[in-house]
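Read through the structure below, which is laid out as structure tokens, and then see the notes.
Shown here: the complex without one of its protein chains, the others still in place.
Letters A and B mark the chains as written, and numbering starts fresh at 1 in each.
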Amino acid sequence: MTPIITAENLSKHFPSRHVLGRGKPVQAVSGFSLAVRRGEAVGLVGESGSGKSTIGRLLLGLLPPSAGRVVLDGTDIGKADAATLRRLRRRMQLVFQDPYSSLDPRRTVGAQIADGLAIHRVVPPAERHGRVEALLTQVGLTAAHAERYPHEFSGGQRQRVGIARALATEPDFLVADEPVSALDVSVQAQVLALLADLRRRLGLAMLFISHDLPVVRSICDRAVVLYLGRVMEEGPAADVFERPRHPYTKALLSASPTLDPARRRTRILLAGDPPSPADPPSGCVFRTRCPWAKPACADTIPQLSNLGPGHRVACLRVDEIADIDQE
Amino acid sequence: MLYVLKRIGVSLLLVWVVATIVFLAIRLVPGNPAEILLSQGGVAPPPGAVAQLRAQLGLNQPLGVQYVEDMRRLLMGNLGTSMQDQSPVADEILRRLPRTLELIVAAAILSVLVGLPSGLLAAIWRGGMFDRVASWLAAVALAVPVFVVGTLMIEIFALGLHWAPAGGYVSFARHPLRHLALLAMPATTIAVGLAAILFRMTRASVLDVSMRDYIRTARAKGVAPRRILARHVLRNALMPIVTVLALNLGSLLGGTVLVEYVFNWPGLSGLLVSAVNARDYPEVQGVVLVISVLFVALNLAVDLLYAVLDPRVRQG
Partner (left out) sequence: MRRLRLGPVVAVGAIATVALLTPFLGLANPLHMDIAHRLAPPSPAHPLGTDAYGRGVLSRLLWGARVSLMVASSSSLLACVFGTALGLAGGFLRGPVEFLALRGMDVVLCFPPLLLALLVVTLLGPGAGTLIPVLVVLYLPGFVRVVYAGVISVRTQDYVEAMRSLGAGRMRIMLRTILPNVGGPVLVQLSLAAASAVVLESGLSFLGLGVVPPTPSWGLMIGAARATMAQAPLLLLWPCLALSVTILALNALCDALRDAVDPHGMTRRAHRAGILERLAPGLLPARGPALQVVGLTIAIDTPAGTIHPVRDVSLTVMPHETLALVGESGSGKSLTGLATMGLLPSIARVERGAVWVEGRDVLRLDEAVLRRLRGEMVAMIFQDPLSSLNPVQRIAPQIAEAIQAHSAGAGKAAKRRAVELLRHVGIPDPERRAHNFPHEMSGGMRQRAMIAMAIANHPRLLIADEPTTALDVTIQAQVLELLAGLRHESGMALVFITHSLPVVAEIADRVSVMYAGEIVEQGRVTEVFARPLHPYTAALLASVPREDGSLPEPIPGTVPPPSALPPGCAFAPRCRHVAAACRTGVLPLMEVEPGRLTRCCRWSDLA
């Protein structure tokens, strides 16, 4: 199956915040490539500063890349003119993390869902009202909710509204940026179930951005692990989470608390904080915190190498570490 | 350091823009200054006299030449001569500026002495009797314009009770006690409104800071309330208060005009009003420039003080 959206060698750097232009630019994303097929959910995993939200914005064309390109269904969105871009926008949508700031507090929920319908003339004006109600029902709310304001909703309900707004334009591709991390556990499960259900029924392709590994594992087919703007490991979710190969993925998984005492691994405790993206280490960006780093890691930027079907890892010592791990 | 240099650069730029605007405003406004100056009493002046005055004022040269000449003159610190008596404008400004500054400083001290402690106490006893009475008084003080306060004070304290002279000025060197007696009423008049502003700002700022998480942390450490107030609340609450005080002091430069008029205080603003009435352009230009430069300098001082008070600003 051909991918619906492809990112080719995307990089993004932001100018430094110093007023007189001193200081290096912040390298938020380097050489990121990804292809998402129709109906596929890809998880983008990383800690703060890993560039995962930036990648989401780059894919949607909300930020221009510094290098590389994004192709939606054969059209390069960086080269598209304004009218084409607007048409493309209809096909890809964004769901936000913060259920509070993502809705305009001064307009009814119905009006905000109707925006997408109006901008892209999805349905004739006479049918808008009916479509808004249908969308609300689709996300587990009722038609009566359309007339209410965001502050009358709970966090989970707001997140449902945000999803309904994204679905209004009938998108093919959805970027969900930490859609459940601001929610309570029980509500989080509700929203996850909704997203999984929509994906199945509508055949949505989805980029699911999260720092929470079990959440990604539960909803995604594939996972991409980011550190300081670079891909460390990617592959089928089951492979990445069950048989992690990159030291960072291993550390991340072992640091992630688990309910299941049987699965509690020997913890790999990483020392210190991640380095600043304005001043990343040479060679492998993870080497400053990697328990297995050797001098060579400072010289070469490791490239992604194939380990199995779709499973790729960027680590110089991936083979040696596999042996170390067999305790 | 970079932050300081940048702020100073911006301020110098602003001063230059102000000088240019004042220059242009006087030159480009409809009507011929020379003609207006000579046509007092509604009689048209003889054309020869107008031409002569224009030449004397340098108004018959091209605008560009006038501008360069004007800026060069200002850079050397020469503010020109008064059209009324040909005396240097700078001399008169220098004579009167200290009197206005004295008024402002006295008012500032008074208002800080009253506004800060009362605002603090109102915040501490929030909702109590003191808070309610003081807040109400502050609202009234803010509503009465300064010239009304001044006029009423003269009526009550000078004409009614004969506690203080109604107005005038004697230099401190000649008659110290009388000088202070004459200073008291105008300074108090200005201080009334300013103290009300400071009271409200202090109260709001202290209340705001008291609700911050780090105050809870200090309490959780078991730090004594008085120390929490001094080390954590006041230090953080001070920044907005300082800003408000400085901005208001700035607008008093020129804002004292009403008080100086009411109390016959011969300050800088009085000079401005008389210059305005006499259409003495060099004098108007000089006063406006001096006050604006002081104003810009004051704002610069606030910005720099901010950097001292708040380490987060220093990073720029």
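Operating definition for what follows: a contact is a pair of C-beta atoms (placed from the backbone, for glycine too) under 8 Å apart; a residue touches a chain by one contact, two chains touch by 3 or more.
The structure displayed is predicted, hence computed values, not measured ones.
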From the list B:R72, B:H175 or B:R231, pick the residue that touches the absent chain. B:R231
Sole touch to the unshown chain from A:A143, A:A196, A:A278 or A:L304: residue A:A196
Touching the hidden chain in the complete assembly: which of A:A7, A:A251 or A:V313 does that? A:A251
In the whole complex, of B:V223, B:V242 or B:L305, the residue touching the missing chain would be B:V223
Absent-chain interface residues of chain A come out as 47-48, 60, 62, 85-86, 89-90, 92-94, 96-98, 101-107, 112, 115-116, 119-120, 154-157, 162, 165, 168-169, 184-190, 192-193, 196, 211-215, 217-219, 237-238, 241, 251-252, 254-261, 263-264, 267, 269-270, 272-274
Using the touch rule from the top, list residues of chain B that touch the missing partner. 14-15, 17-18, 21-22, 25-26, 29, 126-128, 139-140, 142-148, 151-152, 154-155, 159, 204, 208, 212-214, 216-225, 227, 231-232, 235-236, 250-255, 257-258, 261, 272-273, 275-276, 279, 284, 288, 291-292, 295-296, 309-312, 315
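We adopt the following convention: only the chains that are shown with their structure count from here on.
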Which integer distance in Å separates the CA centroid of chain A from that of chain B? 55
